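What follows is a single structure, written as structure tokens, with notes after it.
Moving on, here comes chain A:
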Amino acid sequence: MSNDIRQIAHALLSEGKVSSVIGYAEGSLKGRVQTLIAHTAREAEKFIFNENCVNNLAVYLTKSYGLINKDKPAAVFLKPCDIKSVTALIQEHQLRREDVFIIGLSCQGVKNGNVMAGKCMGCSIHNPQYYDAIVGETVEEKEPGISDPFAKVKEIENMTTQERWDFWMEQFDKCIRCYACRQACPLCYCEECIVDKTQPRWIESSSHPIGNLSWHLIRAFHLAGRCTGCGECDRACHQNIPLSLLNMKMGKEIFELYGYRPGMDTEAKPPLTEFKMEDSEEFIR
Partner candidate 1 sequence: MAYGYYPGCSLHSTAKEYGMSLMAVCRKLSIELNEVEDWNCCGATPAHTTKEELGIALAYSNLLNASRQGLEEVLAPCAACYNRLKTAKYALNHSELLQKRMDEITGGKVEHEVKVFNILEFFRDIYGQDNLKAAILKPLAGLNVACYYGCLLVRPSKVVNFDDPEDPQSMDELIRLLGGTSVNWSCKTECCGGSHAIPETDIVLELGKRIFSSAQSAGAKMIAVACPLCQANLDMRQHQINEKYKTDFKMPVVYITQLMGLALGISPVELGLNSHFVSTGELVKQF
Partner candidate 2 sequence: MNENFEPKIAAFVCTWCTYTGADLAGTSRLKYEPNVRVLRLPCTGRIDFSLVIKAFENGADGVLISGCHPNDCHYNAGNFHARRRFAIFRKLLEFTGIDPNRVQFSWVSAAEGAKWRDVVNAVTDEIRKLGPFNEYQKLIHDSFPFRHEDSGAEEISEKEQVENVK
């Protein structure tokens, strides 16, 4: 798998079809991989692909300065779950399809640390949805590993209100507001995040109980109907706060209420920008 990757990257760079190639390279720690943004064909040799390539490289399409320039597209190696992030970015007008040369990777599931990544257990898309080039033979779609990806969400839902409050207060207490969850998320591309705004300061930026609670609430709400479940926020959080539970809960509610799955269709209108007459309102007096 790794040498096909190197061949494609080398070809693209040497023919000058793309301005750069974003891929994975050998990590400095066991079980880790580094990202590599190659601009010259020579660097293409370092590209690899193995079971530790859990990073979602789509995050660089909005975060790296000057990566996307108008004349030549940037190539990027994307697993099917990462392609969902690109779909969402195109849908939200942050990218044009022609700016990205997608090298699709069919994927059997990757590891986070030494255990299968959470997002892979419930994954049902193993082959890239759309791509400009593809690496690896097609994987037959098999039932997701675990029966219900929302098991943990349901577990928390069944707690009493007080238990849920205590659970989350204990988690949010660990938060030191390093915003790694924001920086690692491909869909958090705002020029100036609401938490950095001071006039008015809607979200207190200090790491105290009020600040932490409102930060995590607003982050989850801002990703409602947008988060594609790539799990990067969970992985980036060194305090192991189960952030993706909040996003999965939002995803579950939006699907149950409005039957919308994010990251599926670049033309779809995001759920919170439209409405239907028969939307549920049983909670309104």
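In picking the candidates, the idea was that all candidates are chains of the complex that A comes from, given by their letters.
FYI, a residue touches a chain if its C-beta (ideal position, glycine included) is under 8 Å from a C-beta of that chain, and two chains touch if they have at least 3 such contacts; residues count from 1.
This is a predicted model, so every value here is computed, not measured.
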Of the listed candidates 1 or 2, the one touching chain A in this complex: 2
Candidate 2-facing residues of chain A, complex: 156-157, 161-169, 194, 202-204, 206, 208-211, 213-214, 216-218, 220-221, 224-225, 246, 249-250, 253-254, 257-258, 271-273, 275, 277, 279-281, 283-285
